[in-house]
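Every protein chain except one is present and positioned as in the full complex.
Let's turn to chain A:
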């Protein structure tokens, strides 16, 4: 079973500024868990679009009781891939981010589309979607997450000059009610929150699970 989420957000900065900040967003105060960042593929297509692949290494802050069930190399680290296409003609950027480690336990994909806000060309709108699924027995039924309908939300303006992307990591557009039936659902929620903290309000998983 796949859980699907969607929301729309607004950045009070131009699409150009957002794209520039996208490549410079690490490190930032909310990303202490991101250890390494590498571009591992990049080219400009015949249509003058920039396609890139970024590899991220993040700490995997799994509970200690879980670590003994994970391979040693995966116990402490998680690998994330982020593919992106920047189209300067259409003024759009599409990104897809997903985990390539722990994927058998849980798969989380996040797709974002950034485009110029039609009502205000100096702002950028973000359409965000996420798919969460798990192959663990009993897990897909155990995890019950109900997102509220997405709505517009303003995000802090990115200032001129040096760009540090200070997007809040806990979007208020995705409040959730969580219901858990077993320790496996706890594991799923912890993994999801560790890999993709933007999907969950701050402290929600900890307060519910731990």
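Here, a residue touches a chain if its C-beta (ideal position, glycine included) is under 8 Å from a C-beta of that chain, and two chains touch if they have at least 3 such contacts; residues count from 1.
Note that contacts and distances are computed from a predicted model.
You can't see one chain of this complex, but its UniProt record names it "TP53-regulated inhibitor of apoptosis 1", from the set "Protein YIPF", "TP53-regulated inhibitor of apoptosis 1", "Very-long-chain (3R)-3-hydroxyacyl-CoA dehydratase" or "Acidic fibroblast growth factor intracellular-binding protein B-like". Of the candidate positions A:12, A:33, A:53 or A:115, contact with the unshown chain belongs to A:53.
Remark: the omitted chain is touched by one listed residue; of A:13, A:101 or A:134 this is A:101.
Taking the whole complex into account, chain A touches the unshown chain at residues 16, 19-20, 23-24, 26-29, 34-42, 44, 48, 50-51, 53, 55, 57, 73, 79, 81, 83, 85-86, 88-89, 96, 98, 100-101, 107, 109, 111, 131, 164.
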